[in-house]
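The complex appears here minus one protein chain, its other protein chains still in place.
Let's look at chain A:
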Amino acid sequence: MKIKKRNISTYLILVIFGLYMIFPFISTGLYATSTNWSNTLLPNDFTFQWFIELFQDSNFISAVTRSITLTLITLAVVLVVMVPTVFIVYMYFPKVDNFMKGLVLMPYAIPAVILATGLLRMYSGSAIPKYAVLVGGLFVGSLPFMYQGVRNSLEGIHSRNLMQAAEMLGASKLQAFLKVIVPNIKLGLLITTLLIFSGFFGEFVLTNLLIGGRYETIRIYMMRRMNENGHLASAVMVAYFLLLIVISLVITRITSSKKGVSNSLFKRKKRKQEQVIPPLSLKQLEPAATSEVKSNNEKRRKL
C-alpha cells in the first residue's frame, strides 16, 4: 500500500514537472501555427503559413547557413588546436594539467557581454577581422567543455599506458597518437563536439556585439523577426528547438548504446577480415596447424 502511494505522488510530481517543461513549447507551437490568438483559450485557426514563409525567406536560409558555417569553422579550429594540446598537456605536463583544469573554467566567470566589450576594445582598431575575433572568442567559450571532454576521454582509456605500449612495439609518438589514441577517444570527441555544436549554434551575445550588424546568424535573425511578427518568431523558435532536440537525441543515442557502437564496429570488421583472409584456407596453407594446436611439440618451435 505504502509503496503504491509513493508511486502515485512520484508520478504526480513527474507529470507536473513534465507539463511545466512542455507547456511553453506547446504554446509556442500553437502560436506558430495560428494567425490569430488573443482573447480565446485556444487559437482560432491552424496554419503552416509561418513555416512556409520562413522557409521561403532567403534571409532565414542564409542565417542558418551563416550559423552553420560559423559553427563548423570554430569547431574545426577548436578540434585541431585543442585535441593535440590537451593530449600533450595531459600526457607530458601533469603539473600544467592541474593548472589548466582550473584555468579553463574561467569563461564561466566572465559574462559574455563583458568578454565582448573587452574584445571590441582590444581589436576594434586592429587589422584582425572581427570574424576571426569572434571565432577566437567562441573558442575560449568552448574551453571548459572541450578541455574536460578530451581529458576525460584520455583518462578513460588509460592513454598513458596505451601510448607506452604502442611505443614499446615500435610506434613513434605520432603513430601511437593517430593509430591508438585517436580511434579510442573518437566517441568521447563526438559527444563533446555535438555539445559544443549546439552551444555555438545558439550563441547570441558575442556574435551580436561583435559582428551582428553585418553577419546575421540564426539567433540574431530570430531576434529581429520577433519584433516584426510574433507568430513567425515562434515558428523560428520551434524549428530551432527541433534541431536541438535532434542533436540531444543523437547524443543520448551514442552515449547509451556504447556497446551497440562497438558491436556494430565489431561485426563490420569481422566481415571485412573474413573477406580478406578466410580462416579455413589459412589452415590449409599450414597443414600441421590443426593437429599441432594443443600439442607441446608445437611450443618448442622457435619463434
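Keep in mind that, in the parts below, contacts are C-beta pairs under 8 Å (C-beta built on N, C-alpha and C of every residue); 3 or more make two chains touch, one makes a residue touch a chain; residues count from 1.
As a working rule, contacts and distances are computed from a predicted model.
Entry comment: the absent subunit's protein name, as recorded by UniProt, is "Carnitine transport ATP-binding protein OpuCA", drawn from "Succinate dehydrogenase iron-sulfur subunit", "Anti-sigma factor antagonist", "Carnitine transport ATP-binding protein OpuCA" or "Sulfite reductase, dissimilatory-type subunit beta". When the omitted chain is restored, the residue from A:L54, A:L115, A:V150 or A:A166 that touches it is A:A166. The omitted chain makes contact with just one of the residues A:S27, A:S62, A:T85 or A:N184: A:N184.
In the full complex, the hidden chain is touched by chain A at residues 157-158, 161-162, 164-172, 175, 179-180, 183-184, 262, 266, 269-270, 273, 277, 282, 286, 289, 292-294, 298-303.
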